[in-house]
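Here we show just some of the chains, and they stay where they sit in the whole.
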């Protein structure tokens, strides 16, 4: 069964208050060296059959993310 | 009785709690700033609703680093009554003062509406003025109020009588239809084993004035007083 | 290196050659690239109202209660007695919401909230007026996504910041497909002496920046809002900003604390056109100059140019002019609330907006020229088209009079028409109960809110029937104001003032400009007639999608005062046995009705005609009865006419009640016209049985037509008898299900 992970992240220039807050929390909990943090979504999809790559790409771009403010990447696990 | 209502950055029901509490003779309420590191002088503490620290990463998680929470933990450990409403309940779970967690509502949407609650236990400082099985009409307003705990924890909660409120219909029946957010076991509010820390998602402070359609929330604060 | 200013660059900034020439004459030289950017945003439609300003002057703005007039500050301020005042305003965020519905709507809410607390007022509630394309069926998928995203965005921002969203309106019509309208309203409360000014006064006073760090987001959104939405708009996409309601909550608390401290000489939010707008506007209002240094501006990205910094529309930022010597106290407050801040400049007396990057001057422009001397155009209006027919008989000539089954299904069709169906799916997502003020929950004619700190009860509503405006913008606008006042009267309130949001198409098309002009004149006349001043508002033009301009939508927000909690009235029937009256005449105008739209799929005919003296007499009669404690419910007849109004009064309670109605006219009117006409100035009330005779007597004294319609029953059945041979009956439990769940089923199905 193929498994796909689509990761959706805020674009670099877009405000990510969640990332900023998370960086602060990590520092507060005593972890040294934390720089910039961004928080996005990880979407794990199990497929019953190998998905059509072009269609998957389309769905990731238009449905799973909003290209106005987010980037995405697709990873296919064996 | 002097009640401290904690104001975290992002709290937004703090003032509402003060307004509601000040209607009770014998009760006074004061705002407690999150940067305070003591709660000395207070007889009870309320963690109010809102979005503490923006509720980023997870609801209620950031409060664990606030100075006041250290003091609240000590206060609770010494047996002082602590009431967490909505975001306050989330904070209590994230800080380990109550078991379980609150996750996104079943239908993924924020829900603001009146609900009916069945009082399950009256042997606590928060419900002793109620009668067992009493039905309260109190509103909820949350996006992440679905109570989750694993099976062992749930069994534990039941065995020790820690479930204080369940979402029901107006006659006290429980079903998935009367469960607004998908909480396990229709749980709306639980206490710790020592019974002095109570968290609930509904907002009793919004049900204290007849002009707002219900005064059923008063019984919670009345209990604290008696 | 900044680009050279070429004619192409000028055109890209949306400035005409004439405007560019004017810039050169103001400066006495050519502008550099950064200055060009500054002019382009300040002279955009969104900031300068260059195409609408002459029209806006037609509004009545004076009144005994007016403390701050329209146009003077960020929002008007109205006295509500005992030293208390309200500041309120409505503002659009249509274009950003079209490309990113969640963030677009959220930042729209954030922007209007800032406008209110900039005035020194504590925001106490919000409303919103929304328009989307049809959400039904497969073709509705894109509109559903916009609708869901906008509602979630409004909910996210409002719920998080803790300002209840207590009302609004939502309509669905294909003219808004791809170009939704998102108009956000906010009201705040303040003491008279707390009114804050957005003026840079006191030469030598330091200028502080406080709030979120500046980023490249939302670059030149004001210019973006001043263009048509076309396929190319996709390239504008980075113009969408992301909001942080948590930051805004801190900013709100800090600013109110700051204003209370007495350290502030002037304060201005950074909304459209960001740092540019706030610096030149404060200087212009103060009759001073302001100098700032972009190197001192807190930034969240590296390598930003002065151009980018000045034009950024990053959210949750304010400009504060501090009284010299009190900087320490100000810093303490910012630090208490964990807000980034920086002293970025100083007030001086040269009348210039001067921006430096370190030692280098990058912008030097007379502040007044930028803020107040934008070009003003009187656009060409098309000649008025002939009016649409108003005769119901003609309009229905090719539609046979429905039989009983047809009438039965027509009411069902209307109740589940998305624009009429209950909006519970929407307001359930809004925290409307925070602040312990919502004395009337969403879903009645007007929202009613207890302002505890002032011990006052306010009522508020937003209204606009754009179908009326499409058929006759002037009459439609008059009706929007009348309907808003009627909704307030139904809740027991007396209207105080109006804010308006003019949503129209591209003003360069004469037929669109005609609509704008007609609507403004209609609004102005209605406000004069009803004696309510306009305290401010917003203009959103260029609302067009590939299929053409939207239906003209001059949204009216109106606020009223309820003298006594005992006067609070809702639309739901309360008690079986109560007697139902109709205030106003039974009516007969079917033009531009939702009956024609929803049942017969026609946008046809002239809207109903409004008679102001009748309208006001009905409101007065209603308020008289309410003050005497005789009214259990009141609901106006609007879309869908009498039948829909009666049904809604049956359905609005938790469990539906029924009603038995007989309306036996001496006319030969068609049954569909009797039930669904939308003649104006009509209200349905229910009164306790033992007051019924007294109510009849009082109504006769008021000199308005009225009819005793029937009684409220405890049976779940709405029975209407029009003639011996025309009796209809609906199960109200079934109607309630349709009305309550239609939108939810469309959205979640």
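Chains here go by letter, A, B and C, matching the order in which they are written, and residues are numbered from 1 within each.
Simple rule for what comes next: contacts are C-beta pairs under 8 Å (C-beta built on N, C-alpha and C of every residue); 3 or more make two chains touch, one makes a residue touch a chain.
Just so it is clear, the structure is predicted and the values come from calculations on it, not from any experiment.
Engineer: Per chain kind, how many copies sit in the full complex?
Structural biologist: For the whole structure file, chain stoichiometry equals A x2, B x1, C x1.
As a convention for this text, only the chains that are shown with their structure count from here on.
Engineer: Between subunit A and subunit B, what's the gap in Å when you average each chain's C-alpha atoms?
Structural biologist: Whole-Å distance between the two chain centres: 34.
Engineer: Identify all positions of subunit B at which a residue touches two or more other chains, and write them in rising order.
Structural biologist: 53-54, 56
Engineer: Note the residues in subunit C that touch 2 or more other chains, in rising order.
Structural biologist: Those would be 244, 246-247.
Engineer: Given the complex with subunit B, which residues does subunit A contribute to the contact?
Structural biologist: Residue list for subunit A touching subunit B: 17-18, 20-22, 25, 28-29, 39.
Engineer: Per the contact definition, I'd like the list of subunit B residues that touch subunit A in the complex.
Structural biologist: So the residues of subunit B in touch with subunit A come to 53-54, 56-57, 61-62, 65.
Engineer: Report the residues of subunit C in contact with subunit B in the complex, numbered from low to high.
Structural biologist: Contact set of subunit C toward subunit B: 152, 155-156, 159-162, 244-247, 249-250, 337-338, 427-436, 438-439, 441, 450, 452, 565, 748.
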